[in-house]
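Submitted below is the structure of interest, expressed as structure tokens.
Of the protein chains in this complex, all but one are displayed in their positions.
Per-chain residue numbering starts at 1, and chain names A, B, C and D are given in the order in which the chains are listed.
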Amino acid sequence: MVITGVCLLAFLVVLCFFLGYMERKVAAFMEIRLGPNRVGPKGSMQIVADTVKLLFKEGLTPDGADKFLFNLAPFIVVITSMLVVAPIAYARDFQLWDINIGVLYVSSISSMAVIGILMAGWSSSNKYSLIGAMRSGAQIVSYELSIGLSLISIVILSGSLQLSEIIESQANGWWIFKGHIPVIISFVIFIIASTAEINRAPFDLTEAEQELTGGFHTEYAGMKFAMFLLSEYINLFVVSAIAATIFLGGWMPFHIGGLDAFNHIMDYIPSSIWFFGKTFLIIFIIMWFRWTFPRLRIDQLLNLEWKYLLPISMVNILLVTAMAIMGWHF
Amino acid sequence: MLLGQDHITEEGEFVINMGPQHPATHGVLHLKIGLDGETIKKIEPHLGYIHRSIEKMCEQLSYRQFIFTTSRMDYLSAHINNQACVLAVEKALQVEATPRAKAIRVLMAELTRLASHQLWWACMGLDLGAVTPFFYAFREREAINTIIEETCGTRLTQNYMVPGGVMMDIHPNFQKRVKEVLKQIKEKAHEYDELLTGNVIFQQRLKGVGYLSKEDAVSYGCSGPTARASGVSCDVRKLFPYDGYEQLKFDEILNTEGDSWARYLVRLGEMKQSISIIEQLIDNIPEGDFQAKTKNVIKLPKGDFYQRVETARGELGVYIVSDGGATPYRCKFRSPNFSNLSAIPKMAEGAKIGDLVAIMATVDLVIPDIDR
Amino acid sequence: MTNEELKYSITELLPVATYDESGEFLNIIIPSDELIPLMKELRSKKEFDFDYLFCLTCIDWKDHLMMVYHLLSKVHKHCIVVKAKITDIQNPKIESVNCIWKTAELNEDEVYDLFGIRFLNHPNLRRLFLEEDWKGFPLRKNYVDENMIKL
Amino acid sequence: MFLKEYFGTIFNSVKSLLTGMKLTGYYFTHLKEIVTEEYPDNRATLKMAERFRGEVTMPHNENNEHRCTGCQSCELACPNGSIKIITKQEIQADGKKKKRIDTWVYHLDMCTLCNLCVIACPSEAIVMGQNFEHSVYDKKQLKKILNKTGSKLMEGVEE
Partner (left out) sequence: MDIKNNVPANKLIFPGQIHETPDGGFLITKLDEVINWARSNSLWPLIFGTSCCAIEMMSAADAKYDWSRFGFEVARASPRQADLIIVAGTIVMKMAPVLKRLYDQMPDPKYVIAMGACTISGGPFFYNTYSVVKGVDHIIPVDVYVPGCPPRPEALLHSMITLQEKIKNEAFFRKS
């Protein structure tokens, strides 16, 4: 168990390297340029270079800062994002910790990241950081609701909070296909709200480079800043993995009822490839958002949640419940 | 980054200092902002972080030399700044540039305006958090820069205008290249709309933000797209034509809304007008000399001379006071950005921090032009 | 209005004004203490309606300082230059026109910074470009700066 | 009515967002649109425009002769004093003394490449060079002497 855990952590770091590289390349190709291509083959070692550099940078703590909280905050942020990784099923029969309240666990732990961000912003004793942290508080607390509601719609349909059971319930078809329009709406809301929850553009108001120079991490340097970057990418992976698990069937292969030959071929593809394929599809979509849209303003961000996403997801829950009771889904 | 010394703000007010080094200020502007939560209560601009004493310097430079310093003021409309200087000198000498030189000047000025607006559009997206528009706009801007470089020799601070005409004749490829670039820009124009103009987030960020009434625009001395978006007709090319603008057909883009969205639309419209001006001229460059004969050492008659031109940001005035010598006695540049900046505190009253960024982006300040 | 008509109307208002018509615009030269009454008339009277102050600067003529105001009427499209002569070169001061044109505020700050003219009734007179403790006023002709390298 | 407006807004917003994504998606899938020029790799083929101003140069011919008479027009024309010409008296073959350049000092660190010196030069002794790779670790290296050691004035320039 411990060895698996350690391996998983190492895997996460490698994954983050890959995600960083992927982000830069996606950005570059969307922006009609080449992107990193000097360091290592095709620029693949770029992120390694960045990380090594950040490791050997001077770690500054500003004079006015609350030293303890300032140094603690990045660890809290990284630890919370790593905790969420635990219950994810990476492949068939490969789940580190199949807790029976998986969905609840995921949604509750992931909202704890805001504490780290608030801590970072407050302890920096920088006004930009403080504004960034306050924005983050308002933002994450609001969007938590939509995420919760969209996850609940699947909990209602599958009747379980355990992630493995939710995956099992999709053996005959993913929820996004089985659940008709209401689940598609839930899925879209989940993607939007989780983009906001992990502070990625167009919802990156906590960092908002043009407004707040760096938001909550303005004063962070070197290793501690690297940890914020690390947690950003782990979060990105986690929300995509959760979305893939809950809406797209996790490691379940793609099956079409009745076409046995086709289904058989699909079964030959390893389950981990199914899982990562789906996850990376969602990661790509979230990156696509980032490199296309301008940033929202803070009041518009809250408007979007309270005026659009929340009412829609509430009505949606009603529909899903009705669907579950009447058995209208496949 | 934070220079904390506040004498204008009240006790207990949350004051943040935006600048001198801040990504949204496009240079080294320092805005002291009094905040109530995220809402801006008051703004005080602090200038001088790039005050290079150009006006003092001009008093020591000859009339051929002082032109080059103006390229460094509003470096995005370097050609147009230079044009203002040479026009002022020509007005004083009562020399007129040759028809060919005039056409070339207008072409260059409009290319510069186009490039400048493209850079503005790029930074507009960047300021509002969309990175990709930057690259699309710079693709076209680079094409224009290449043309300008081919003829003038440099990309940004050209120093191409000389009293009496232009320094060199246009490059033989000039006309062909310009037509290619215009074609390219027209083909890619829809991308601007798809990426930003039509985008709902973008519209929401700009509509109703940073309102400036017509009266205020006039009183604050605003000019250029900033004033035209408030309905003030102030295009120098129309009101006080120079270098043959009176013979060209183009519209002065006016909008009465006065908000950031109006300023955005006015600038987009101006890009189209610039293209139309270039198209009218590119095949009709008169033959002849590119430079009228002027004396080697220029001495202006006694008196004061004011020449205004329309740069990409508004009305630039060059005010030369001459005592009859070979150098200006006093040289004052009435810069459009200086006046436009003074209206920003008015526009940003009651706005959010994010709005301030949007306002600054639509007013499109170039700080060295303010500080000179 | 044409320059002639402007000249005629302004002479009625302010007989002490002298004129210089050699340049492009009509130049009115007035003593500095007559500035505010004249400017108020120029702004408020319907036939003048000079609502746009497009250039405000100062010239150091060694024995006196000259404030220069370039005015334009957006309605009538006529221009005028008002020049106010300040003879007290040691301790120059003049009324601020900030109450008439808001653009004057920063422009007057600039003139104060570079020429040292104190503007009375100015809301926030400060050194705009240079540091608060900068010695001297650089655009004055008698300004000396040992750090400045002459070519 | 309210609901229609509400969903109309949502529909239009989503549509506008998807239009933007379509555009970026187009470029993501069409890699031939990439316009990047790989600078250090394309040095062999990189050609500057023929009028490009990279630095002031003084061409010498194969006999180590230049065209500069030392008239100092360029020094006077330069707006920011980046040219300094030091002259010397040289005794000609016929015994006459003539002014010749000793060193032609060029401050590349101050030059704004405004082309005024080239225009001012009556004998076309200086031209704008194409090289732009001037990065150095030491500022002193940017002070250049343009006339080569032992170089002479070209025959027939002065007349």
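Miscellaneous remarks
Everything below uses one rule, namely that a contact is a pair of C-beta atoms (placed from the backbone, for glycine too) under 8 Å apart; a residue touches a chain by one contact, two chains touch by 3 or more.
All values reported here derive from a predicted model rather than from experimental measurement.
Seen in the complete assembly, the chain not on display touches A, B, C, D. From the set B:32, B:51 or B:352, the residue in touch with the chain omitted from the display is B:51, counting the whole complex.
Within the set A:53, A:67, A:264 or A:307, the residue that contacts the chain not displayed is A:53. For the options A:153, A:170, A:213 or A:271, the residue in contact with the chain missing from this view is A:213.
From the options B:21, B:213 or B:247, the residue with contact to the unseen chain in the full assembly is B:21. Per the touch definition above, the residue from B:32, B:91 or B:139 contacting the chain not shown is B:139. Although one chain is not drawn, its touching partners on chain A can still be listed: residues 24, 28, 31-39, 43, 45-46, 48-54, 56-60, 209-210, 213-214, 217-222, 225.
Mapped onto chain C, the interface with the missing chain covers residues 129-131, 138, 143, 145, 147-151.
Contact between chain D and the absent chain runs through residues 34-41, 43, 46, 54, 79-81, 107-114, 132-139, 142.
Just so it is clear, only the chains that are shown with their structure count from here on.
Averaging C-alpha coordinates per chain and comparing to chain A, the farthest chain turns out to be C. Think of the whole protein's Cα atoms as having one middle point; the chain whose own Cα middle lies nearest to it is B.
Chain A and chain B have Cα centroids lying 43 Å from one another. The mean-CA centres of chain A and chain D are about 49 angstrom from one another, to the nearest whole unit. Across the assembly, chain A contributes 30-33, 291-293 as residues in contact with two or more other chains.
Each of the following residues of chain D touches two or more other chains: 17, 20, 23-24, 35. Residues 1-2, 14, 16, 22-24, 38, 125-132, 134-136, 139, 195-196, 199, 201-202, 204-205, 352-355, 357 of chain B are the ones touching chain A in the complex. Residue ranges of chain C in contact with chain B, taken from their complex: 22-25, 27, 51-55, 57, 59-60, 68, 70, 74, 77, 81, 101-103, 105-107, 110, 113-114, 124, 127-131, 138-139, 150-151. Across the complex, chain B is touched by residues 12-13, 16-17, 19-20, 22-24, 35, 49-53, 77, 79, 112-116, 119, 128 of chain D.
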